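Encoded as structure tokens, here's the structure I'll be asking about.
All protein chains of the complex are present and in place, except for one that has been dropped.
The first chain written gets the first letter, and so on, giving A and B; residue counts start at 1 in each chain.
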Amino acid sequence: MRLIPKEIETLWTLFTAPVVWVVHFLACYVGAAIYCAKPELIGLSFSAVRAGIAAVTVIALSLIALSAWLAWRQWGFGTDDPPHDDPTRRDRTLFQGFATLLLSGLSFIAVIFTAMPALFLTGCIR
Amino acid sequence: MGQYFSLSAASLLLASGFAGARSVLEPAGAEAQQIAILFWVMLSGGAVIWLGVVALLLHSALFNRRRLAEQSASRIILWGGVVFPAVTLCALLAYALWLMPALRPFAQASSAALRIEVTGRQFWWEVVYRPSRGPPVASANEIRLPVGERVELTLKSADVIHSFWIPPLGGKMDMIPGRTNRLSLMATKSGIFRGPCAEYCGTSHALMAFSAVAMEPEAFRSWLAAQAIPAEGAGASGGALFLRHGCGSCHFVAGTDARGLIGPDLSHVGSRTTVGAGILPNTEDAVARFIARPDLIKPGSRMPAFDMLPPGDIRAIAAWLRGLQ
Partner (left out) sequence: MSAAIKERSREEYKAQEERLRAVWANPAGWRYWTSVNNFQIGLWYGSAAFAFMLFAGVLALLMRLQLAVPDNDFLSAEFFNQAFTLHGTVMMFLFAVPIFEAVAIFLLPPMLGAREMPFPRLGAFSFWSFFLGGVFVCGSIFFNAAPSAGWFMYPPLATDKEFSGIGADIWLLGLSFIEVASIAAAVELIVGIMKCRAPGMRINLMPLFAWYLLIVAGMILFAFPPLIAGDLLFEMERMFDWPFFDAARGGDPLLWQHLFWIFGHPEVYIIFLPAIALMAMIVPTFSQRPIVGYSWIVLAAVGTGFLSFGLWVHHMFATGLPQISLAFFSAASEAVAIPTGVQIFVFIATMLAGRVIFSTPMLFGAGGLAIFVIGGLTGVMVALAPFDWQAHDTYFVVAHLHYVLIGGMLFPVVAGLYYYYPLINAKKLSDRLGRLAFWLMFCGFNIAFFPMHLSGLRGMPRRVFTYPAEIGWDWLNLISTAGAFIFAAGVLVVVFDVLRPKHREPRGELNPWNAGTLEWISEPEEDWGVRSIPIVRSRYPLWDQKDLARKVNEGRYYLPDAEEGRREGLVTSVLDAEPIQVLRVGGTSNVTIVSALSLGAAFIALTFHWWIATALAAIICFCAVIYWLWTGTGEIPEKPEKDVGLGLSLPLYASGPDSVGWWAMFITMVGDGTAFASLVFGYFFYWTIHADFTAGIAGPDAVWSLVAAFLFAAAWGLMMAARMFNRRRATAAMRGLLVLSLLTAVAASATGLAAPWSPGMDPTRHVYPAIVWILVIWVLAHAALGTVMQAYCLARSLAGRLTPKHDVDLSNVVLYWHFLLVTAVITFAIIGLFPAAM
């Protein structure tokens, strides 16, 4: 995994997992909305939509898991406990890792929540 | 507690004989029944959670004298702030998602025995019954439905957004210009319920309501059959005045020359529980007052005032309308 440097010197990594959630959410919503508005466009049944949602969910969860793993690594695999409030570059990095890990957890749950409708709804009923 | 309050309100209504406002917690329809159960589940869970959180808050702020170690305090955040809500909310969400398709099954146009088209207008409701057999029946400001049968409502708007809602029967559905929404309801108990407009629609939004009458199927069918033929009418002089003063250019009365389509259909107005779109009791007096000064009773109403007519004429018209049973 040397492709991705261990200590990424940017604030943006913090937002990786939530951004995955956003993309997943939009994919589910926009996909279903377009299907329900123009079913003839795709010409598949609703179960294809559900399968699509399942697929993007698996992808999203994997990406979040990857982000969580990277964050966990940045956090030193939990060898150090919070609060990470020393005025050092090391503690700052640990803090980023830990916060990113937490956000990955939240995003993971949120992606699962977002995917749940596909389990229960079987058509474009209004 | 809510149930008690609602029941006392209901008894008040029965006493007044007015189209009743029944709480969503006294369901008389299939959808409202399920939602009421959902509500009670959430309320009891919510009450326990609230008490727990507030007790913890008070304890930590006022009575706690033991400084908790940082690690154990963090565990409180993890369990109280993440694990517990995530699990609870997941279960609740699953419950609600499972309910959704069951509550509003896709009523195929062909399968529903009765379709009712309701069109919202500032500030009244145009209603057309389309039974699977028999001619369509036009009405206004009152919805009658048979108990125990699924009815499909087709909801439209002629001007701005309105929202159709009968609290004890089920949830609401907006009526949006350019769109046709559908709602399927099944009454499980007979009764008279008040249905307010639930989307702000202008000056007299507050004065836009209808009465929903859930009837036994037999009674409903004979009522519908009676509505399909013109009313007998009483005191023909009122009818003549009605036409002479031009009321017929806006209102439709079956079997007469009144063929207007701008205002509510008055063919059987005498048989309705309320007049003025759910805001006045259906008495001769109220009808006369409405004819004289609709702008006072319903600001923003499009009907012009007729108080320049001799009071006797207004009385006669009101009496005739009341007679259109």
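By our rule, a contact is a pair of C-beta atoms (placed from the backbone, for glycine too) under 8 Å apart; a residue touches a chain by one contact, two chains touch by 3 or more.
All of these numbers come straight from a predicted model, not from anything done at the bench.
One chain isn't displayed here. Which of the visible ones does it touch?
So, taking every chain into account, the missing one touches A, B.
Based on the whole complex, identify which of B:117, B:159 or B:307 touches the chain you can't see.
Per the contact definition at the top, the residue touching the missing chain is B:159.
Name, in rising order, the residues on subunit B that touch the hidden chain in the full complex.
2, 5-6, 8-10, 12-13, 16, 18, 20-25, 31-32, 34-35, 38-39, 42-43, 46, 49-50, 53-54, 56-58, 60-62, 64-65, 67-70, 73-74, 76-77, 80-82, 84-86, 89-90, 92-93, 96-97, 99-101, 103-104, 122, 155, 159-161, 163, 165, 167, 170-174, 176-179, 181-182, 194, 196-207, 279, 299-300
Can you list where subunit A touches the absent chain?
Touch with the absent chain occurs at residues 9-11, 14-15, 18-19, 21-22, 25, 28-29, 32-34, 36-38, 49, 82-85, 87, 89, 91-92, 94-96, 98-99, 102-103, 106-107, 109-110, 113-118, 120-121, 124-126.
The working rule: only the chains that are shown with their structure count from here on.
Averaged over CA atoms, how far is the centre of subunit A from the centre of subunit B? Could you give it in whole Å?
The computed centroid separation for subunit A versus subunit B comes out at 43 Å.
Okay, in this complex, where on subunit A does subunit B touch?
Residues 81-83, 105-106, 109, 112-113, 116-117, 119-123, 125-126 of subunit A touch subunit B in their complex.
Would you tell me which residues of subunit B are touching subunit A in their complex?
Listed in rising order, the residues of subunit B that touch subunit A are 70-71, 74, 82, 86, 89-90, 93-94, 97-98, 100-101, 104-106, 181-182.
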